[in-house]
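Only one protein chain is missing; all other protein chains are in place.
Which chain is which? They are A and B, in the order written, and residues in each are numbered from 1.
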Amino acid sequence: MAYEGVPGLVEAREAYGETTLVVDPARLEEACLHLRDEEGFNLLLDIVASDYLGWGEDGVAGYYGTAGGRNLNEPAAQGYSRSPEPKPKRFSLSYLLLRVADDSDRVRVQVWLDEGQGVATVIPVWPTADWYERECFDMMGIPFEGHPNLVRILMDEDWEGHPLRKDYPIGGEPVRFSEAE
Amino acid sequence: MATVERGALPGARPYAGSRIPRPVPTILKPDPTLEDVLTVNFGPNHPSTHGVLRLIVDLHGEHVVGVEAVIGYLHTGFEKTMEQKTWWKGVTYPARVDYVSFQYNELVYVLAVEKLLQLEVPRKATWMRMALGELVRIHSHLVYLGTSALEIGAISMFWYCFRERDLVLDLFEMVAGTRMHTRYFQVGGLAEDIPVGFYDEARRFCERMPKAVDEYEAILNTNKIWLERTVGVGPLSGEDAIALGQTGPNLRASGVDWDLRKRDPYLAYDQVEFDVPVYEGGDVFDRYKVRVDEMRESVRIIEQCIDRLEEMQGEPWIADDRKVVLPPREELHTSMESLIHHFKIVTEGFRVPEGEVYVGIESPRGESGCTLVSDGTAKPWRVKFRAPSFAALHATAACCHDVAVADLIAVVGSLDAVMGDVDR
Partner (left out) sequence: MALDESVDQSRVSKRPLAKAGMQSERLLWPTKQGVFEDEVESMEDALGLTTLEKAIAWSQTKSMWPATFGLACCAIEMMSIVSSRYDIARFGMEKFSSSPRQADLMIVSGRVAHKMAAPLRQVYDQMLEPKWVIAMGACASSGGMFNNYTILQGVDKIVPVDIHVPGCPPRPEALMEGIVRLHEKVMAGVPPAYQIRGVAS
């Protein structure tokens, strides 16, 4: 595989035509520098943080598909309850990278983090990471070490809580359907 | 410089000629030795900033020596709200993210769900999606041109552009019943068949549009005031643009030939002929030129789509897979399975296999993308929109070396950031 030289590589997955490189969070900056300088991924598209609290708790009964397509002959697909595969840690942080060159390619670098665990900032590697990391901090509460300006970006500066976490309520108001309520 | 070659990349240290501010790439800080610096707040409610953007600007006389953008005034919580709705009901939300190129956001969401489902879409739907996507590209560029020209002072451009914009919206209304935020793209194809008379109306529009673009260029391209206000203002080099995550017209105006419709064709873009305008200057004028040329190219694409679509009359417009797509209403009277499928899809929603997928397409602002994480149930686990306007605003500070206040407005307008897209 072309990505064997990435420092800190834990696993490389291919699904839906996309390559995902799972990397050790402690060596993230080395891995990103390697990808930018050796492999040529010069554009950071997005930093996606996902919270997997409660993953798989409502089992899915009945027809359930697989990554290779929906195969109704797959065992445990007909009428049985089945949970999706458990995730290693609570948060996943994915960096979507693009190579802007004639042989263009895309890759997703993924790290898995616990609650409160932080990761180094990649601003020295791609300056555009500034606001993306602030957004991940604001929405999910993932601290980025070395970020020069880690303040909330989308919510108010003094907002409490991290809205996109699964234990944060959706909020809003109950809808009144009649004047009597 | 055409494409950035491998090997010619920005190093870990700032490369020669980089104007990205340090240490914070998105904040330009005034020189501390400068006296007489006035801090002004371009508040969220301002006629010249596109939507609710707040800029905290440090001025030394008329020159901008510090700029910081504060966003979040339109944060709608799309991502969390979509986690509460099923995949099918969620189709109404992406349109409102980037509300100026609304069909493109629906398209990216629908393409991502179809990628997870590995669903095949009939070719009529593919070509119609292309045609409507290009129409919305024209719509987006018209709104951009009308509003940024208005902000710079060429007020009459607003009426010229919105005249054609109403024609585009008439076409949308004919097809989907509503002018904006049509939920016409569904998972599996289109919501309804293409109405009778659409092709003639679209052809009439395609004849009219290039003449309208000629009018815009006649008004602006050789206008001395426009040239003085936009040429050389707010330049962004190619390497800086890539380092700041720019895609789309902002990147093409900086000299990098990068268009996803050519590099990584989605839908049927490899079967239509069109050119991609690339300009070298990276200033406000070049970004304007890129968008105006793109309008012409979009008209070419729409004409080719209409030609192909007319051959496909009578073909299905949505996929046949009853586990995902609602069955046609006639069948509900006769077939028990159709009734059950309809019931399950409407009440519970169709289920999407477990997985994580990202789809990126070339929206009028850049690469618009949708990351979907599914856990196999009827509701998404995580939806994340890659917002090109978010990245475009990163470049505000880098473009604002040596600009005056009036040029700041021109720069922010030319980056074409839609605040719904930025704040999501």
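Note that contacts are C-beta pairs under 8 Å (C-beta built on N, C-alpha and C of every residue); 3 or more make two chains touch, one makes a residue touch a chain.
Being a predicted model, the structure only gives us computed values, none of them experimental.
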The listed residue (B:G72, B:P235, B:G282 or B:G349) that touches the chain absent from the view is B:G72
Taking the full complex into account, find the residue in B:Y99, B:W127, B:W226 or B:F390 that is in contact with the omitted chain.
B:Y99
Omitted-chain contact residue, chosen from A:A26, A:L53 or A:I170
A:I170
Touching the absent chain: which residues on chain A qualify?
155-156, 163, 168-173, 175
The missing chain sits against chain B at residues 43-47, 51-52, 72-77, 80-81, 92-93, 96, 99-100, 102, 143, 146-147, 158-159, 162-163, 165-166, 169, 179-181, 419-420, 423
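To be clear about the criterion, only the chains that are shown with their structure count from here on.
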Spell out the part of chain A that touches chain B in their complex, as residue ranges.
15-16, 18, 20, 33, 36-37, 40, 42-46, 48, 50-52, 55-56, 58, 60, 62-67, 69-70, 82, 84-85, 94, 96, 98-104, 106, 108, 123-128, 130-132, 139, 148-149, 152-156, 163-164, 168, 170-171
Chain B contacts chain A in the complex at 3-7, 9-12, 20, 23-27, 71-72, 75, 77, 79-81, 84, 115-118, 242-245, 247, 251, 256, 258, 263-264, 323, 351-358, 360, 367, 369, 371, 373, 375-377, 381-382, 384, 386, 390-391, 393-394, 423-424
